[in-house]
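Rather than the whole complex, this shows some of its chains in their spots.
Per-chain numbering from 1; labels A and B assigned in written order.
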Amino acid sequence: MKVTAEICVIPLGVGLSVSRYIAACQPILEAWHLKPQLHAYGTNVEGEWDDVFAAFKECHQTIHDLGAPRVHTTIKVGSRTDRPQTNDDKIAAVRGSSE
Amino acid sequence: MKVTAEICVIPLGVGLSVSRYIAACQPILEAWHLKPQLHAYGTNVEGEWDDVFAAFKECHQTIHDLGAPRVHTTIKVGSRTDRPQTNDDKIAAVRGSSE
């Protein structure tokens, strides 16, 4: 099952600066070939469900490994069976409708 | 890795009534022994990461199988390494702090 997804990880118990934890996830998402698109409220990815969630587990676990005793992760995931759709397709469709 | 989590599934392309799709997820979450707690904006569960996400994949796939050509799922997942905490523990902690 091909999906697009968004992950947003929040470490707790490590103070206010969370950027280095989020940064640690980017190479994981790259290594799984999920075409990560970082934005200000998460990172969007795409790929097979199993790859996406294996990568998300690795991200979540990595935040613990970096010292965060509590991790809160929010995920959106979508799929459609009528036709393929990438993250770039989704953005292009909105931009196309705006014209 | 023990986690607590929330899943909220939204089928698209099947009209306004989504309750039968959500209902179809409940026995899946039960079958995985995730102690599901249904509420008005999702279902909370707890268990091992791998079990939780195997069940969530099954839920998402089941919505497609029931006829929804597009499915949008949102997930929250949390874990802590300092001490175990169940969904009931979380609710009790808030109620305890209110007194």
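The rule is short, and it goes like this: contacts are C-beta pairs under 8 Å (C-beta built on N, C-alpha and C of every residue); 3 or more make two chains touch, one makes a residue touch a chain.
Everything quoted here is computed from the prediction, not taken from an experiment.
J.: Give the total number of copies in the whole complex, keeping in mind that only 2 of the identical chains are shown in place.
T.: 4
Quick note on the criterion: only the chains that are shown with their structure count from here on.
J.: I'd like the angle of the rotation relating chain A and chain B after CA superposition, in degrees, nearest 5.
T.: Between chain A and chain B, the superposition angle is 180 degrees.
J.: With chain centres taken as the means of their Cα atoms, state the distance from chain A to chain B in Å.
T.: Here the centre of chain B sits 19 Å away from the centre of chain A.
J.: Using the touch definition up top, name the residues of chain A that touch chain B in the complex.
T.: 1, 13, 49-50, 53, 57, 60-61, 64, 69-82
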